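I have placed the structure first, in the form of structure tokens, so that the comments after it can refer back to it.
The complex is shown incomplete by one protein chain, all other protein chains being positioned as in the whole.
Chain IDs A, B and C follow the sequence of writing; residue 1 opens each chain.
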């Protein structure tokens, strides 16, 4: 089986997400890092690309150069990952899709709903894969929860409660720290702070596990650190198409929470609980029964959960391998093989719409609003 | 030190809360169960009272008989606990207060805000103690958290996140179970189901630990089981007088949560986390420091936390002894000795008002409302 | 139901174990503290007894005075608890038994095996109850584990692994602290330090839950703090009559362990795990099945587990109420009613023998020795 050729845009030296993508794409021997435009500083990007083993003629100075050159090659890369600053995702993703490349885009897919609608439209026109890196959905036990819900093992889902809260932005003295400041400044971060940064992962996960869509929401946003314009704490209540009630809390000032991303799904005949800091276990409580601990790798899990884990039961697999699972499914998808439920451009669109609608609700004292993008309201 | 004489109204055979009160009052040898009107069936109540060691002339058929007889005695009881069905709390509590008895009333103190205002007025007129059994506030480490917050050890409190959620009412087939049915029927339970039953403990705790008052709130209520009129799941956002943002989730259909009452308090310089199922530990995270585990009974805790625990570090003390701590403080209060912060009739009033206002908000699509009773809005 | 009359020897002001006994005896309204010889300082003891509500004529100056006076009364106490310094347990317990009183003795029952044999003999002769306060065995879920094992729910027990380890004696600078020093000085503590103090609880629990007896053992003792003569850390391997293999670790220098008493029982068809810091849950893993969480108070537990808990599921009950459960069963036993498995004088004897034999093994480089007292080796 020949490895697929992989191109990376962004993710240069010092990038936070770059290492996870490089590991994710290469861990299982499915992709070879073949081309890259890794840095906004062209020379640094070319040098780092060659450090990583990319041939000099495919170590590009910027993404446009890469697009032109790769488009012209017969041995063009099979997949392009876009891991650049948020505001550039739209333009780059659209361009590569239009040129006939498959794309994995970091979240957020775009800054505006209109842009996101364009990406969805482009995917429809080109037939190319456009996945968005909601990588938490690729943990084996998250896939297993989705399967359990879909197969009716917990009955109709009444309630989803999720949060994604940390305390790493709690220090008010950090106001001028450039690593943080942009996140709460609308000029750089867009309409939303913490909800767009972390909360949206939780909202995506709710839809993913329930195999359902968020239709309405209301939001309460707070900027608990005085210097911030955008919210650093948010509560979002929502409803799903199937009637499920949702509760989502997200915060960046929750001192003591390191990475408090968990989700609880409560159905008519069972409940599930998963947390990202211990991703290899799910608590499952059947109605009128005892809570059971489901372990990654135990006998009897679905083929998909088994396929996405690499080492035996109780040998933990963590975040980088959840990213790797996205690449596992992308490789299968590119090759036309069976694969699991990848997060799509439509997921990206729904997320952008939900962020913008939550902002509107928060400004309107928590009024209920339609959570969906205009193009999907009839559905 | 002579024991105090204790009278109990309600809490008869088979009562769920009766055992906790009997244990709470007697565990530390502070009170003797001296008089009682324990059951709505007068004969059963008298018989059970005598089984519990109450003299036959103080084993009463109903509370009115008890009120009359005890009022006429020179050796009248020092404290009356009211543990009857909710709708009767107001009448009984008011009558005993007016007759000059100290009262510990089960929650809810009353069914309406007007009644609660009357109790507060009665307390002011009589000078008697009226405590409400928000017993979670009497755990040693809860008192310690309140002290830490009050002493500024976590800075100004930005955010409180609390929930009180269980799954014991998740079985739809239980709709006709009389133990559950009344809770979701407005004719019996009043205006609110799960929020009034459990959520209000969490709201009280937020105010108690922060030493602050809830001023505004908005609510999203859901009845996830079709047969129910009142809510079995609720999300309440709130604001406190000092500016703190609050988030409170409560549910009775959260399968897998047994007694999910926890509270997290996030300040400018530290965070705290406590959970009722492991009440002998608090997680404390100072800004820019590591999370620490505070243990009940460790050296260096406040005198109050030390006074309210009985056995050494890591020997767990549970719920019945939290109730006992309410009695410890009541005994001290009755004797005019120093004691901790008992939940008062004003707390009862604020709670009733918050419940009624949350119902109004929930009916009005989550509009923000004043959480306070009319008499306390100017404050 | 008239309360039983209770007498207490030792447990005076400042005693560590006294409060647990007073609470344990009185929490459920079963006993009235009627007589006491609470302190080696007669005046202090009498004053404290009266503070606790004991009538002045039954507030004794010492245990001999109490023995004489109570023996002469028609309304003598129904039960005497012996909570004095260890070296005095034998003499006092024996005297009260011989005078016809039921006794609850703190552990260790005696200092020597010969003394323990005498107590067992005395019990046989008098027909009186002599219980030893191995109170951990009275937690509802410990009783449930015993029932599960006895009923064959985990099959033949292959292996028991238990430890009781803390770090509260880890500070070498504490060498002269009188609260600690005696524990490691053979002149005051006897032949063993940490194993006799804590480890023996774990050894008793192994026998209790497995409903079996330890027959052989080997020990490795260490004094990790230079100033100590007796061991502060010990590992004991053992075998039970039914063939079960046992492993027991106990330490007082395990910094970070607060009260690390846990026990794991592994049978042919299931495993159990319980820990004293979260005594209201047991983990149960059936062969080829998932781990389940058993909760105190859940439906379907045995009558005995139900009888020994007071408040609903997930409302924690702690150490003082385990002691109270010993008194619950003592009251039933005194009244000739059905009750659970109280720790007996024979248990006390087996414990003393095991301690002495472990010391012999440790001195003999871990040689295997018979763990049983001479009188029980034929069995």
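Here is the rule we use: a residue touches a chain if its C-beta (ideal position, glycine included) is under 8 Å from a C-beta of that chain, and two chains touch if they have at least 3 such contacts.
Bear in mind the structure is a predicted one, so any value in this text is a computation, not a measurement.
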{"item": "Contact partner of the left-out chain, one of C:61, C:108, C:140 or C:270", "value": "C:270"}
{"item": "Residue, one of A:9, A:52 or A:282, that touches the chain absent here", "value": "A:52"}
{"item": "Residue ranges of subunit B at the interface with the undisplayed chain", "value": "288, 290-295, 298-299"}
{"item": "Contacts of subunit C with the absent chain, listed as residue ranges", "value": "154, 158-159, 161, 165, 167, 170-172, 218, 220, 222, 224-225, 233, 235, 237, 245, 247, 249, 251, 253-257, 264, 266-268, 270-273, 283-288, 291, 365-368"}
{"item": "Contact set of subunit A toward the excluded chain (per top definition)", "value": "1-3, 16, 19-20, 22-23, 26-29, 33, 51-53, 166, 168, 258-259, 276-280, 295, 310-321"}
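Here, only the chains that are shown with their structure count from here on.
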{"item": "Cα-centroid distance, subunit A relative to subunit C, in whole angstrom", "value": "55"}
{"item": "Junction residues of subunit A - those touching two or more other chains", "value": "288, 291"}
